[in-house]
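A single protein chain has been omitted; all remaining protein chains appear in their positions.
Here is chain A:
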Amino acid sequence: MINLLLFPIILPFFFAILLLFFKEKIRTQRILTLIGVVVSLASSLVLLWTVKTEGIQAITLGSWPAPFGISMVSDMLSALLVTTTLLLTLFIVIYSFTSIGEERERYFYYPAILFMVTGVNGAFTTGDIFNMFVFFEVLLIASYILIVLGGTKKQLRESLKYILVNVISSALFVITVAYLYSVVGTLNMADISVKISEVNQPGIITVIAVLFLIVFGIKGSIFPLYFWLPGSYAAPPIPVLALFGALLTKVGIYAIMRTYTLFFIHNTGFTHEILMILSILTIIAGCIGALAYFDLKQIIIYNIVIAVGVILFGASQMNEAGMSGAVFYLIHDMLIKGALFLLIGVIIYITGTSNLRKMGGLMKTHAPLGWFYLIAAFGLAGIPPLSGFIGKLLIVQGAFEAGNIWSGIIVLASSLVVLLSVMRIFIYAFWGESKVALPKTNRKTYNRLMAPALVLVVLTIVYGIGTEWLLPFMTDATDVLLQPSIYIDAVLK
């Protein structure tokens, strides 16, 4: 099966098309979506295992020789990201069944999710820079639908901002690819890497590297390009927010990691220094935001910004510890952000508000929710047996090995701020006495919302405890990032 690596892209796409035929039949839509996501997840697990046992999977579409057709490449990093994406989608789709409401389901909610997953998986798997642009557009256009679907006033206002920012960044993406194409004359990512090392990265390539950082920085929300994120992400309902928070910014991070480890590796003193400074500033800006708000959604949204900074800081160190820390933290952050957004969705459902000052005393009525939230919060901050620990440990180790002592200390200090910000939610929402009477909620709905969130939290615990077992996968992913020749040989064989 040489087409195996395309299945996580084709299958969601196929089921999204099928769903277009059943607009009014909500039950059929739910069943088909569930089948589609489960089948795609199974194919991605097979792919993960194949990449582990047989090495990088690469294919050039249409049977053309390698630099001339569109190459699709699945190395360990992209296989891991694709699997995590589908895993999260599964839980968020199950959560949507009870939470999103029939009115939205009737207007192409599930097709939009599946089209977005198609785009995300495509962007993770492609080996062609212009094809990456196309997959970015696929996921962005589907995300425009998801952000505006429902048509409340807030959604309309924020979707305008979101679309405007993304249209501008997409135009900049095209311009940057045009610059790159006029310099190296190829679009295949492995071939670009070869061509750049032949000319040894003259000034113009460094300019293009910074332009790519701006483009992907807007998508992945680094400082100072994250300004659109807090407002836009707060507008859509919780399952959509969970999808966006867990997946969309990570595509930008992946694109930065890929281009900065494959293309622009000959003048790291300049490009990676900028990346490092910006990621430290991103962490600081995120920390300020996370402490400033008394709103559940905003606190977790600013935690996305912090995580973006931490991951890119790890990647910018360009040593083994930093890079594998970044990969560990990337997967951890996707899982934990999905879990946290689903949990605060449950809190918002119970209390009917997202304002922390108006809630309290939930521990007496909803103890399991409280304890699982506490575990997820500790996982996010990086308390040792849980999932966030090993990634951040390796990132800090990488920073110290590279001699960036102060930046490493800032990353460590940011953990305290993260812990403080999420513990504030715990203290205000779960401790003390209930300040206002809780609105009447349905126990059955509550249980159905809790189930996917709890399983996701359990998964993050397993991720933390099973670090030793995951290590060979992470080592494979890091090797490809640190030695571009492995990637190039796999594509241009």
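Assume a residue touches a chain if its C-beta (ideal position, glycine included) is under 8 Å from a C-beta of that chain, and two chains touch if they have at least 3 such contacts; residues count from 1.
The criterion applied here is as follows: contacts and distances are computed from a predicted model.
Note on the omitted subunit: UniProt lists it as "Na(+)/H(+) antiporter subunit B", one of the names in "Na(+)/H(+) antiporter subunit B", "Energy-coupling factor transporter transmembrane protein EcfT", "2-oxoisovalerate dehydrogenase subunit alpha" or "Cytochrome C". Where chain A meets the chain that is not shown, the touching residues are 1-3, 6, 10, 13-14, 17-18, 20-21, 23, 59-63, 72.
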